[in-house]
Structures are given as structure tokens and as C-alpha cells.
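Can you keep this structure in mind? I'll have questions shortly.
A single protein chain has been omitted; all remaining protein chains appear in their positions.
Order as written gives the chain letters A and B; numbering starts at 1 within each chain.
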Amino acid sequence: MFQNNKGTNNNMIMQLAVATPGQGLHEITPQINNAINEAGIERGLCTIFIQHTSASLLVQENADPDARHDLEQWLNKLVPINDPAYTHTSEGPDDMPSHIKSTLTCTTLAIPVLDGRTALGTWQGIFLWEHRHNPAPRRLVLHLQKD
Amino acid sequence: MFQNNKGTNNNMIMQLAVATPGQGLHEITPQINNAINEAGIERGLCTIFIQHTSASLLVQENADPDARHDLEQWLNKLVPINDPAYTHTSEGPDDMPSHIKSTLTCTTLAIPVLDGRTALGTWQGIFLWEHRHNPAPRRLVLHLQKD
Partner (left out) sequence: MFQNNKGTNNNMIMQLAVATPGQGLHEITPQINNAINEAGIERGLCTIFIQHTSASLLVQENADPDARHDLEQWLNKLVPINDPAYTHTSEGPDDMPSHIKSTLTCTTLAIPVLDGRTALGTWQGIFLWEHRHNPAPRRLVLHLQKD
């Protein structure tokens, strides 16, 4: 889509491709920190934007996988597939629920950068939440600001 | 409220007024891209902030209007008007549901700018989601960062 390169103030915009293995919370913290290192940014601000409407972004606990499991199950119950009220069904029964789940979570995240990495808390990780059932190629755009 | 003008680093803060025709998802992608052009920004970061608590922001599918219809109906069912538990009712029966809907969606969005426009995915649009039933004048504040 575009070349990764720097603006006049050394800020950088990068594209990051993530192939998801199907529905679930997939941690992308290492890929984000790698991009920050590649851009040579010690401190600043990292903005992550996902170019899709059936997958989303989330900062959540990355310690106990049970927390992610419960989160996924809870949201599946709140936003069921095969709700007879859906009219947007041409892309499959998991498509409209995916748009709703994406709406309830985040399309964009802004995280301060300190010491060359995202300033996450001890138990936090950055996740790409795939809402479609099948594997999908997903694209993120990162804006990396250098202070 | 304020004059649009540039900071010393050519970043710009602009006010954008949007008159909504009543409850629903109203696309504002053209207005946002116009503001980016007016600010003369080819690449950088666009932050959109809505100064209201009964309307919100969303990036969602802009291709099939059925998807927006289903999203609106789903949220109306999750957050009904006339819930007897509401005590904040002085501003009308659609006010407290609007605060809740605003809470579940976004007050602020940060989107990278490439080639003079927001780096949206193929099927994405930027929407102002009016949650009140009546038309309302809404104000956005844009922070446009130039890289």
C-alpha cells in the first residue's frame, strides 16, 4: 500500500500485516515493539489503526489465558450469530456480529513510548481481536511519533 | 469557540460543526478529509474529538447501509429507552440511553494521514453517531499533526 518512510520530523508511518488464525484474541505486543525499534524511537507516541471493521484492537490482561477465554465467551453471548434481526447477512452469519463486536471495542489505540517500547502496565498486552471465524489477512497502520 | 490556526510546528487545531438530522450514523469522512486538505497536511496524524456525551464517533463499514441499520437496531435493543431503572430523566427519555451508547462507542479517534487523506481501509468510513432522536448541532475538534 505504501512505503515505510520518515517525515521531516523523524515521525514514521508503517504498515504491519498480521495473518490471524481465526476468531480470538491474538497478541501483537512483540510486533508493535519491533516496529518502534525499527523506527529508532526511544520516546514518543505510538498510534495503532486497524483498517478493518470485523476485527479490532484491545489492550487487556496477557497473563492468564482464562481471562481472554471468558472475555471471548461473554462477547459471543452478548452478540450471537444467527440473530434473526440481522439483515446484513450476505457475507456470512459471523459478519454482522463481527461489525458489532468491532464497534464495542477499538479501531485505534494511542500508547506512549518510553525506553524504546510501549509504556504498558505489568499485566497488559496489545491484542488484535479477530471476530470472523476463518483466518484472515489483517493490516494495521502505525503512526510512530519521535519526541 | 476559537480561531483555526497553526502552531509553531505547523500542526493545526480546527473546529468542525456538524448538524445531525436525528438519530443515526452520519458519515463525515469527506468533511475530515477536507479539513486535512485545508490544513495542507500530506502525512501525519488526525485526531478527532467530539465535544458531546450523547453523540459519538465510529469507524465502520460504509459500503452496505444494511450493516449500519443492523448496528443501530442492535444497540437500540441493548440500551432501550424507558428503562424504569433510569433516574436521569429530566432531559427526555432518549437522553440517558444516549449517554450509555456514547460510553460504549468512541469520544475520540486517532487516524494516520497518508497522501493527504485518512489512511482508512477499503470499506471504512468515519461516522458521527447521533444518539438523540432530534436533530442537533454537534461540534468536533480536530488536531491535525503534520509530519
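Keep this in mind: a residue touches a chain if its C-beta (ideal position, glycine included) is under 8 Å from a C-beta of that chain, and two chains touch if they have at least 3 such contacts.
Owing to the predicted nature of the structure, the values given are computational and were not obtained by experimental measurement.
Counting the whole complex, the residues of subunit A in touch with the unshown chain are 9, 43-45, 58-61, 64, 66-67, 69-71, 73-75, 77-78, 104-106, 109-112, 114-115, 119-124, 145-147.
Even with one chain removed from view, subunit B keeps its contact list with that chain: residues 2, 6-9, 11, 13, 47, 49-53, 78-79, 83, 85-88, 90, 96, 99-100, 102-104, 106-108, 110, 139, 141-143, 145.
Basically, only the chains that are shown with their structure count from here on.
With each centre defined as the average position of its C-alpha atoms, the distance from subunit A to subunit B rounds to 20 Å.
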